[in-house]
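The complex is shown incomplete by one protein chain, all other protein chains being positioned as in the whole.
Note that the chains take the letters A and B in the order they are written out, and that residue 1 is the start of every chain.
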Amino acid sequence: MKRMTVKILFAVLALSLGAFALIGCGKDSDTIKVGFNLELTGDIPKVGEASKFAAEMLKEDINSKGGLEVGGKKYKLEFIYQDNEAKAESAVNAALKLINQDGVVAIVGPNSSKQAIPAGATCNDNQVVMVTPWSTNPDTTKDRPWVFRACFLDPFQGPVAVNFAAKQFGAKTAAVIFDIANDYSKGLAEIFKTEWEKKSGAGTVVGFESHGTKDQDFSAQLTKIIAAKPDFIFIPDDYNQVALIVKQAHDLGYKGPFMGSDAWGSAELMTLCGKDCIGQFFSTHYAAAGAQGATKEFIDRFNAKYKYVPDDVAALTWDATRLVLQAIQGAGKVDKDIKTERKLVRDALANIKEFAGITGNMKFAGTGDPQKCAVVVQISPEGKFEFKESVCPE
Amino acid sequence: MITGGGPIPEVPARFVLRRGLARTHPRRKAVPRHAARKHHFKAKVPLVEIFQNILNALQFGSFYALIALGYTLVYGVLRLINFAHGDIFMVGAYLAYFVAVTLLGIGGLNLGLHMDPGLALAITVPVTMILTALVGVTLERTAYRPLRRKGADRLYVVITALMAGLVLENGNLALLGASRKRFPDMIDKVIWNLHGVTVTNLKVIVIVASILVFLLLQFIVTKTKIGMAMRGISYDKFAIPLMGIPLDTIIVVTFVLGSAMAGLAGILFAMSYPILEPYMGALIGWKAFIAAVVGGIGDIRGAIVGGFLLGFIEIGVVAVFPSTLRDLFAFSVLLIILWLRPTGIFGVAQTTKI
Partner (left out) sequence: MQKHVATIAIFAGIILLVLCAQFHILDQYYISVLMFMGVNVILASSLNLVNGYMGEFSCGHGGFMCVGAYVSSICTVLMFSKNHILGAPLLPPQFAFIGFPLALVAGSAASSVAGLVVAIPSFKTRGDYLAIITLAANYIVISAINNMEIIGGPRGFMGMSATERAMQSMLDIPWVLIFVLLGTVFTVWLLRRFVSSTLGKGVPAICQDEIAAEIMSVDTNRMKLIAFMLSSGLAGLAGGLYAQVLGYVNPQSFDIMRSTEVMVMVYLGGMGSLSGAAIAAILYTVLMEALRFLDVWKWVVIPLLLILLMQFRPEGIMGNKELSDLFPKLRKYYSFK
């Protein structure tokens, strides 16, 4: 009897091996595959979801017109979404899977620098174009000819936050709390610190505290910060942590303002944070309230389809995907060999010098990083992100 | 953290007016009266910080203690490390969320209820504890008991518990989606400020609740017949049924008690840290388990002492060092404690007969 069970188990093992070998067969030559490496689950699921929604909308647009025209022939688009669970190592796995198993031409995402920096290394090593919509850390594209982005960089965003806070709050001292396990958060925190001390003198960043990604209690760090009496607290953190930090700071008796960064700008921020976040400011990529032209059209269509105002990630994904598609068109033909095709797409993408995106005009100077404007928004009592100020690079 | 000897800059008056946070917290004055005095008593600032951090540690330690109690109860009776316990705590928090939003009429089941938050809280607490206890008992009946009956190796039960935890976590993720849930505000927040040390009413509730739960469980285990039966089972599982004590009933009672406490911890945690996610129980569960072992697993006092000890070590480390060193220090200290006292603080070494 027991031996029987074991033999059955072996049969199951053999069968599953066989079934496994069958997966992944069947390829269609009239489609172009673009991979998406997104944060669909994990800490920031709304970010991945917004990206996926925007991409789906774009795909339907193009496929309903018969497909993307490359070299006189129309190709249907196939978007493949891989979940990177908002983890660095999963992002690498997802990128490898898209490259090796799905054979995509190019990859859009990951969004957060925490995932985009390691995934960028993987894509660069494997010679596949990667365009990140939302990753602002300089390291993502640094020395990586195959990696591009559709947003501004932290060395630009940091000074925006510094100057705005100094002017708006009349602040002399600042404190920072950031996630040390997150490339984005740590990088921006350090840039902010340098910039602020350059502006207000050494020692004016009175608190510089870190926390871990899975932390829920920040009371010890905030106690330290509040004891140092900063004029405001800078929180370059993901929106889910922002909600906890701001609330706990208020519980500990802090009454000053907070300044945030673009990672705040998710549609989910206000559901999580509620009244604690009202009135706070953060720098971001675009302001949905009061947009015009193509941007407004995008917002209205997105809103009609998915029932919420698209956040900056959605808009940036739209731009990043359009950049990729323009590069595929610019390649002039779809090569049979996937490696040659990837090379053609990269060269075409590197040749794009200017691009009119819905998040503003982008100028590329050959580094894969665009030059574009940043905006600062304030959270209104209704939970809307209201335009406050726009800062453009010289 | 304290910079030089210069005066601490005043908060600009302009900003105090504009920020209008006083609106949201009407009980607080915009500028504490003693703020000006602090300039002269600089040495006092660290003292305030120390008291503040003691309170922080008591609050976080309470959660560890409440969860550790569940581990310790089940372990004391069954010698089973119920690794799913952290996830039962998570389920407790989610159940509390669904009960609360249903009662408040802002989501969940649409029963057309719009209760007063205070009343809703009074109902949410017992209902959540009962529901969470049901989850714990179901787990025991469907997963652990059949294995126990078959006389499987103890470690296979532990693996089953681990897997059950994963099912709870990921089942939650699959069913409810990846978006976080925000726990509604159930009580009006009151912030007391005692010479710079701030306490919210919630913090006091959490600390008091954990101490009351400890006293209650200590009473049940040491003074009642059920408790005597529980201790008996842990002493000799084979002789106890011969005394006419229903083994399975006692085990169910143990799971009810442990899971109900996890449910209570879930509610209190959701009120203190109102963002719920499917993996919230995993890390805190592992740490609470370690706390229970350091205290001496199987002993109620051990769970409480271990829980608060872990809370104090963690907050203490963060208060002095960069917060990333927290786990390193906390676990090293625990390792040293176990090294010196291999059975934990209150644990008694089991004698092996040759």
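The rule is simple: contacts are C-beta pairs under 8 Å (C-beta built on N, C-alpha and C of every residue); 3 or more make two chains touch, one makes a residue touch a chain.
What you are looking at is a predicted structure, and each value in this text was computed from that prediction instead of being measured.
The hidden chain makes contact, of the residues B:Gln218, B:Ser234 or B:Thr324, with B:Thr324.
Touch with the chain that is not drawn comes from one residue among A:Val104, A:Ile117, A:Ala288 or A:Val377, which is A:Ile117. From the options B:Ala174, B:Val190 or B:Val348, the residue with contact to the unseen chain in the full assembly is B:Ala174.
If you put the missing chain back, the residues of chain A touching it would be 2-3, 5-6, 9, 13, 16-17, 19-21, 23-24, 41, 83, 87-89, 92-93, 96-97, 99-101, 114, 117-118, 121-122, 125, 180-183, 186, 212-213. Looking at chain B, the residues touching the absent chain are 75, 79, 81, 143, 146-147, 150, 152-153, 155-156, 158-160, 162-164, 166-167, 169-171, 173-174, 178, 282, 286, 289-290, 293-294, 297, 322, 324-328, 331-332, 334-335, 338-339, 342-344, 347, 352, 354.
Just so it is clear, only the chains that are shown with their structure count from here on.
Put simply, chain B touches chain A in their complex at residues 1-4, 8-9, 11-12, 14-16, 19-22, 24-25, 28, 30, 45, 48-49, 52-53, 56, 59-60, 173, 177-180, 182, 185, 189, 191, 193, 198, 200, 202-203, 273-275, 277, 279-280, 283-284, 314-315, 318-319, 322-324, 326-327. The residues of chain A lying in touch with chain B in their complex are 40-43, 45-46, 48-49, 169-173, 180, 203, 206-207, 209-212, 214-217, 219-221, 223-224, 227-229, 231, 240, 243-244, 247, 250-253, 255-257, 268, 271-272, 274-276, 279.
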